[in-house]
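Working notes for the structure below.
Note that this complex is displayed minus one protein chain, with the remaining chains in position.
== chain A ==
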Amino acid sequence: MQRNKQVAMGRKKFNMDPKKGIQFLIENDLLKNTRDDIAQFLYKGEGLNKTAIGDYLGERDDFNIQVLHSFVELHEFTDLNLVQALRQFLWSFRLPGEAQKIDRMMEAFAQRYCQCNPGVFQSTDTCYVLSFAIIMLNTSLHNPNVKDKPTVERFIAMNRGINDGGDLPEELLRNLYESIKNEPFKIPEDDGNDLTHTFFNPDREGWLLKLGGRVKTWKRRWFILTDNCLYYFEYTTDKEPRGIIPLENLSIREVEDSKKPVSKCQCWRVGSALHFLPGGSLGCGYCVHVKRKKRMIPRKTELCKSLTKLAYFCRVDSDSAMGEEAKLCKDTQLATEKSCAGISQAFET
């Protein structure tokens, strides 16, 4: 009891002055004075202010830099593309605004990213320079003080020669640019008991087009697949989802839909079991569709509203340069199929 109280006090101190907080916890034997233990404490982040975590990790002190590296190693970036990995990383603390701190953090991030994804970049250095460029791009595109927004051409031109003297594929840079333009990095929220926890570290996430339930138009929604549920949001920064689609009792199949907004994409229908009941006024449903160049993610709808509705997932026909997206779609599909296989089988027999 006494101990819990002290830990809580340590967290409070940390939020006011990170260094003092850590010192307090160590002096009271609540935290071991090793880089790994401190990194773990920050990574779990329970009750900690994300700005304070960022301040601690940004210090130029040798020990802080070691903690930064241990902290980054706690992140798992395997199979994430660079922007996805950055989004995850930048959610775990508030990135300070000092260029030198950003620089050190991106260096540590790039090392870890390349370690998790060997072969994606020729060298860690390339990954690091590109990561820094992405942060600056986010600043230029979304900081309201910057009026002169760079075009994709300028972004590509700025990144000439960063691949060990050579250029990175233009397609890659275009995709990065589009991703940041459409979706700024989220400001991490402080630890609390809201839903944010659920939506953090999802299995999959991305933009899909969804056919409206009431108004039959295609709407762009941010989807998150986690805990066997699809959640969708109007904006990635929303805290509350607009709808939830539990993926149990669902069947998924590919359908042809002449009205789909993008011709070169696949359309998926995610239907509740009720869909197969005779006479159901089906086909209204929800459509989700990924625009080309965007990652596709499943989404969910409110169960009560969607029982008699179907969801369509459309996806970009992938093989063209959008390998990552395609894979994502496939995974989503698999996960969904798996989850509903049992039910639909029962239903059909």
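Following the convention adopted for this analysis, contacts are C-beta pairs under 8 Å (C-beta built on N, C-alpha and C of every residue); 3 or more make two chains touch, one makes a residue touch a chain; residues count from 1.
The definition used in the following text is that contacts and distances are computed from a predicted model.
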item: Chain not present in the shown complex, as UniProt names it (candidates "AAA+ ATPase domain-containing protein", "Exoribonuclease phosphorolytic domain-containing protein", "ADP-ribosylation factor 5B" or "Ras-related protein rabf2b"); value: "ADP-ribosylation factor 5B"
item: Listed residues A:3, A:20, A:44 or A:60, member touching the removed chain; value: A:60
item: Residue, one of A:95, A:108, A:208 or A:245, that touches the chain absent here; value: A:95
item: Identified contact with the non-displayed chain, of A:7, A:57, A:80 or A:135; value: A:135
item: Interface with the undisplayed chain - residues on chain A; value: 60, 90, 94-95, 97-100, 102-103, 107, 125, 129, 132-133, 135-136, 138-140, 142-148, 158-159, 161-162, 184-187
